[in-house]
Each structure stands twice: as structure tokens, then as C-alpha cells.
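Data block below; observations after.
Only one protein chain is missing from this complex, and each of the others stays in its spot.
Then we have chain A:
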Amino acid sequence: MSDVVNDLSCNLLHKQFDDFVAVDKLSFEVESGSFFSILGPSGCGKTTLLRMLAGFEQASSGDIFIKNARVNDVAPNHRPLNMVFQHLALFPNMSVAENIAYGLKRRKVGRSEREQKIKRVLQRVGLDGSEHKGISQLSGGQKQRIAIARCLVLEPSVLLLDEPLGALDLKLREHMKVELKHLQQEFGTTFVYITHDQSEALVMSDKVAVMNHGRFEQVDTPQRLYANPHSSFVAKFVGNTNVVRGRIGDVGANSRAKVELGDNLSVPASNPQDLAVGSNVELFLRPEAIELTGDATASQISGVFKELLFDGANSTVIVQTSVGDLQVRLPQQKPFELAKGSVVYLSWSSEQCFCLAAENN
């Protein structure tokens, strides 16, 4: 253990169901007061991990520490952490105040103190005065905030959140993302948030762990995760990207390489894993890193304009090239006349193009 008090840390945490490994000898630490996200596709073991942290699932081996105290053998109702459930699990037969009071009553908090705490926490989540409302009278976003208030009123060391935004419509989800981040900053509680939505994780988190097959592929800040993914899985899962299969033709200094993409086409790229000549790689190119240009000499590749996917500021163009269809982000700096079937040239700076060892499948 390190000297720093981490709110949550795990050491070789392992969970096995019969012959299926859900969580594979995981070790990580979550800094106090940070927003930590676990991002992964469904079936990657993130829910099992969260349920082990909450105490609803027993670890097969390994340790869980909360504030440096081992909690493996502590029952869920005695762990100093609380959980916001996927469907919130607000008690429908109780009012807002009764829902929040439930945990306080279990701690034997006196009536007057209880009422004060409820009032204060409702103010902090911006719902003061709704003590006596029924749960069914609340909107989706309000329910969200009550579910969080119900946990935060207990001042837990760690708050676990199990994809609580999944059930909301898009507009509200965008809004709640920002609001959750602000709530976390205001309360200063450590949040552990699991999600399969990379945009939720990137917007809200201080650190994101990308999980796959029961392991963390990379634990990093959202910026580094996006710019410097350590594995091909992370690069594909975080953000939108073009993937082209190829082979390393030549390596240079400072982790540079030339990647052969077939048809005598080879492009310069960064090679952060320092892969040897001849390795099978995947070349990653973010849509916003590619520029459409009319100048054939300055471009890396030419293609045919195939389709425009208009989505306001997120509009993309699909260009058919010899290495497959590439997505290119619009609007570009220069105005560009586009007609279906016209020839376009694509260019990008070699810094923004990187190759990683190809996944086995």
C-alpha cells in the first residue's frame, strides 16, 4: 500500500463464475475526491466489479480497501459506500423526504437533525421544497438527483454509480452529464461511475479506466486516453476513429514508423509501442484529423466522395479510398464544393496518425 490515503483501492481482485472469469486479478487505486469512470462494453465485467465493491457479490480472491480498511468481509449495509442504481431504485411507497430519511433512520439520526439534513441536501441538489412529493410526481432528471441526494446525505467515502443516465432521453442525458460533474465537484465525494457510453466517461471523469474481458486496458485522463491510447481496443472504443489494417515497413527514431497499407501505399505514423518491422498493425486516424484538400501533391491519399452524413457541427463525409471508406469531419476550414462521385484528396499530419498492434480477431 502507498502512503497516500486513497478512498478506494483494490488488490488483485478476482471474480470467477464457474469457468468464466468476470473480473481478472484487478489492481487499481482511486484518488480521494476524484471522479473515476470505468468504461467498457457490456459483458466486460464492470457491473460485477461494482457489485463486488458494493458488497452484493463476493470476490473469489483479492482485497478491496476503503480508506485503507479492508472491507471484503463487511456486509453491504455496513460498508461506508453507497450506490446509485441503474434504475435508481427509489422506494415508490415513500415520499422524497422518506426516501432520503431511510438511510439516516438506519443510522439513528434524530428527527430534528434528520429534517435539517434532508432540507440541506435537497437544496444542494436544487430541489428544495419537494420533501413531500411522491416519487411518481418527479421527472427523470429530478429522480436522478433524489437518488444521488439519498446517498450523499449519508456522507459516504465513495459513491458508486451504475449507468444511472442510461434510461434518460438524449437531451436530458447531455444535461445530466454536466450536472453530475458539478455535483461531484460541489460535494467533493469520490465518484466511481460505470458506463458503456464513452462520451459520459470522457465529459465527467478525472480518470477513466477502459475495461475489457475483466481487465483494465488503460487507466488515464480522458485527454490522454483519446490522444494516446495504449491498445487497439482503447483506440477503437474511445471516440470515433478510422481503422486501417497494415504492416510496418520501416521504423525510424523517436518511435516513428512507415506503415504499408498495401497497393504500394505507405504512410508515416507514430509507433508508440515501438513495434518491429513486419508487425501487423492497425492504423488509427481520427475523423477530425483528416483534412479535405484539392491539392493532390500535398495529400496522402485520394478518394471518391461517397456520402455526406449531415449532423450540424458533427457532420461527416465518407470518402471511398483504396484502403476502404474513411470518415472525415466537416466543416473544414476552407469551404469545399462537394458533389457525389467527385475526386477528393485527403491529408493529415503524421503526428495525429498512430499505429498499434492489431487485435487478434
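Definition applied: contacts are C-beta pairs under 8 Å (C-beta built on N, C-alpha and C of every residue); 3 or more make two chains touch, one makes a residue touch a chain; residues count from 1.
By definition in this document, contacts and distances are computed from a predicted model.
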The complex's invisible chain, by UniProt name, from "RNA polymerase sigma factor", "ABC transporter permease", "TPP-dependent acetoin dehydrogenase complex, E1 protein subunit beta" or "Fe-S cluster assembly protein SufB": "ABC transporter permease"
Contact partner of the left-out chain, one of A:N72, A:Q86, A:T293 or A:Q320: A:Q86
Sites on chain A contacted by the missing partner chain, in the whole complex: 54-56, 75-78, 82-83, 85-87, 89, 91, 93-94, 102-103, 106-107, 150-151, 154
